[in-house]
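Below is one structure; the comments refer to it alone.
With one protein chain removed, the remaining protein chains of the complex are shown where they sit.
Presenting subunit A:
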Amino acid sequence: MTRLSLAALPFIALVAACAPSSEGLDQTGQSPVLPEQADSLIPAIAIAPPTGWDGELPTVPEGYTVTAIAQDLQIPRQMLVLPNGDVLVAEGSGGKAPKLRPKDIIAGILKGRGKSPVKGGDRISLLRDSDGDGRTDLQTTFISDLDAPYGLAFVDGAIYVANQGDLMRFPYTEGATSITAPGEKVTDLPAAINHHWTKALTASPDGSRLYVGIGSNSNVGERGMDAEEDRAVIWEVDPEDGSSRIYASGIRNPTALAFDPWGNRLWSVVNERDELGPELVPDYLTSVREGGFYGWPYSYYGQTVDPRVHPQKPDMVAKAISPDYALGSHVAALGLTFVTNGGMGGRFAEGAFVGEHGSWNRDDRSGYKVVFVPFSGGRPSGDPIDFLTGFLADGEARGRPVGVLFDAPRGRLLVADDVSNTVWSITPRARTRAPSEATRSAASPARES
């Protein structure tokens, strides 16, 4: 193939020169600017190859401190804090989508260059801070032999793990540092192809229902709609009997789910489609309406039709809901956590943190940071504010944020980084000088730093 690719270079250069470039549109907030669709012959690909932090740290706002509380993990994704303060980290890498087209092979090689060479752990690690000084005293394997675990939930003394192909329940006793008992399968999850393999998980506040985010099996239906049965949906699962139903649909890749603390509504961050240009389609944060249809694959942001789907479905387009809040195109939002009652203090007292893994398919990279979406009255109320940055350096990725988790009792934000295989902890600076406050309840207001 070398000869072919070399011979093709002049044409690639020619066509790439015609590829659309970003116009610097404002694509965050309640009403993002959506440009015209621009399908270039050769989609832009800008991979940020992994590099180390080399002793440096991500950038935090003035008055905050960041430290690594776990290193040498094996592709950390989402996290969970147990009642005793132990932190669980799901580690793994899934997806066994067969390569159906020449493009799948080429894209797989290129995207692989932006990933950590470490093999996914297929396990859950436990991080324990015994003395409350903010440092990890024990890092150990909690559950092993999983299959690309991603979503985690704790309900009624049991730990639920969403593998890429099933939802498992593990019995937990307070203080345990490992679970060797085989888990009990609650239900199988849609796993054929698994183009988007991550299974996000959260529990309703009363613990009676679980919600599982199941991504689409393609960018925009190009594997045929038969492959999209039970895909691009959020499932509602009854943990008692494992029965499930579709709670919302047309929601392309819901990568993180959380209930808000104000109205106990389900929210999701969602990754939207590619190859319509560098500024289409913005990923979004939205409250999830029961029975709601969010457009995929027929349309996006409500009724903007995607011509790549055939036959089109005008009746479905007419039903499509516009999401609440745009995060920017191709930022690859993978983490979501809410804060309230002072939260992380300062400008970060009430709202949602969103982990943005970062783009690979636009020339001007987007994402590669953790942002804060301020809320008031239970709704997003302003532009996103950068919270944790510095992941990109000279076009290389020192890290890439995935899951984010507000650990309310300890007043810290945890961020999983699947390139440097680290969990970062960010605290308001005043608090680290007072470890005795580490068990403060979330209800008390955070101290201004």
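In the analysis below, a contact is a pair of C-beta atoms (placed from the backbone, for glycine too) under 8 Å apart; a residue touches a chain by one contact, two chains touch by 3 or more; residues count from 1.
By our rule, contacts and distances are computed from a predicted model.
Q: Have a look at "Imidazole glycerol phosphate synthase subunit HisH", "Cytochrome d ubiquinol oxidase subunit II", "ATP-binding cassette domain-containing protein" or "Membrane protein" and point out the UniProt protein name belonging to the hidden chain.
A: "Membrane protein"
Q: One chain is left out of this view; which of A:Asp230, A:Glu275, A:Asp324 or A:Asp363 touches it in the full complex?
A: Considering the complete complex, A:Glu275 is the one touching the chain left out.
Q: Return the single residue from A:Pro20, A:Pro61, A:Gly120 or A:Gly221 that touches the missing chain.
A: Residue touching the chain left out of view: A:Gly221.
Q: Pick from A:Gly63, A:Pro307 or A:Gly395: which residue touches the chain that isn't shown?
A: Answering carefully, the residue with contact to the hidden chain is A:Pro307.
Q: Which subunit A residues touch the hidden chain?
A: 1, 3-4, 7-8, 11, 15, 39, 41-42, 100-103, 218-224, 275, 297, 307-311
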